[in-house]
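Okay, so here's the structure we're looking at.
The complex appears here minus one protein chain, its other protein chains still in place.
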Amino acid sequence: MSARSPQEVAHLAADTMWANDPTSRELGMELVEIAPGRAVLAMTVAPHMTNGHDTAHGGFLFTLADSAFAFACNSYGDTTVAAHCSITFVRPGRRGDRLVATAQEVSRSGRSGIYDVTIAREGVTIALFRGHSRTIGGSFIAPAENAPQSSDSEAS
Amino acid sequence: MSARSPQEVAHLAADTMWANDPTSRELGMELVEIAPGRAVLAMTVAPHMTNGHDTAHGGFLFTLADSAFAFACNSYGDTTVAAHCSITFVRPGRRGDRLVATAQEVSRSGRSGIYDVTIAREGVTIALFRGHSRTIGGSFIAPAENAPQSSDSEAS
Amino acid sequence: MSARSPQEVAHLAADTMWANDPTSRELGMELVEIAPGRAVLAMTVAPHMTNGHDTAHGGFLFTLADSAFAFACNSYGDTTVAAHCSITFVRPGRRGDRLVATAQEVSRSGRSGIYDVTIAREGVTIALFRGHSRTIGGSFIAPAENAPQSSDSEAS
Partner (left out) sequence: MSARSPQEVAHLAADTMWANDPTSRELGMELVEIAPGRAVLAMTVAPHMTNGHDTAHGGFLFTLADSAFAFACNSYGDTTVAAHCSITFVRPGRRGDRLVATAQEVSRSGRSGIYDVTIAREGVTIALFRGHSRTIGGSFIAPAENAPQSSDSEAS
């Protein structure tokens, strides 16, 4: 019998998501850390992500935070989507900044979860994001090889 | 003397923003309508905007709404930025959908404004966005040719 | 056979809620209008609702908006609760102001709804509220007298 640990599930979930998410890869995002309920992504602000003032377009900051949120809320291996997100822009991001988005679960109850994401540049907060997730399906990762067949069919 | 009408200012502001916003252009956005406090943008969901399930990545929906918001809150010609935004995903967007984002001002008081953006596909709401703006500077459009020189030096 | 019209259901739902909501009554709220997906409540800012500056405590403004939201999202007669709410304070409310909160549905899909509430004083916006609702149970109003007994047992 080889039940997976929560950390193994989180890694598998991240691998599966990464393979299916060309957007995050094309934007140059990098998965720095993954754990149950937590994900850290990094991205450098490319010239094409800025507007006329060389400040990062809010859409890219949102996309970075949203991706970190997605990795964190899917880290249990069950299909989970964003229902509602809010973002506050605290300071502008600049061309060339390496931004780090840290997503941390703050609540999970039934099928609903809340995740806080902080985007920082060298430790200084650029933006704060709060995401509300909704689990809509069962496991999206391959079952463990010698797991009993019924093991993930009882998804709530 | 040729004072510009609010509608002329909105058009000039949109032209200036469009010229400085490669992101919106590269994503294939199209400016459908502009007026004081209002903007309508359209975008078709390209294959690279979807995830493994062929549903539009939330980041692209946010970016579309955020752009419509930016055009609307800058339509008076004064430099205005996003301070806080929230978005609710009501239905998934699909590959090939032509999405229309309609931004409408709901409040403006001092330097603060609130704009509601609805993203719809053939009249059906896909997402609702509410943006809070902050005016941070004076006019960013070229002064009217025969306007008195001091005309935009009294920016609040 | 006497099927109720949506407007009759909205009235019955409001009557039932009003009877069970001592808070709204004690705060002096008044139901001005009720319709499917819509409710208008009014309240005068009493001295005990203000702080040291004679401006209305944000908690009372929220409570007024939240009550209008509750009447609107329960107007179909199915038990519906608030999941997430946001409020922006645009202008201060003052002692003695008669405030009118207008709640209007902007989206309803499955068990989830979104309602916008505007609080105004003589037509000037004081606060904007957006509420996200979740329907959690079946009908809470008495069945129509000669309705078939099973009529509301098939609540989803």
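Labels A, B and C are assigned to the chains in the order they are written; within every chain, residues are numbered from 1.
We take it that a contact is a pair of C-beta atoms (placed from the backbone, for glycine too) under 8 Å apart; a residue touches a chain by one contact, two chains touch by 3 or more.
Note that the structure is predicted; figures quoted are calculated from it, not measured.
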| item | value |
| --- | --- |
| Touching the absent chain when the full complex is considered, from C:A35, C:I87 or C:A144 | C:I87 |
| Chain not shown, touching residues in chain A | 86, 88, 90-91, 106-107, 109, 112, 114, 116, 118, 125, 128, 130, 132 |
| Those residues of chain B which, in the complete complex, touch the missing chain | 83-84, 86, 112, 132 |
| Sites on chain C contacted by the missing partner chain, in the whole complex | 19-23, 26, 48-49, 51-53, 57-60, 62-63, 66-67, 81-89 |
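Rule of thumb we're sticking to: only the chains that are shown with their structure count from here on.
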| item | value |
| --- | --- |
| Averaged-CA centre spacing for the pair chain B and chain A, given as whole angstrom | 27 |
| Junction residues of chain A - those touching two or more other chains | 83-84, 86 |
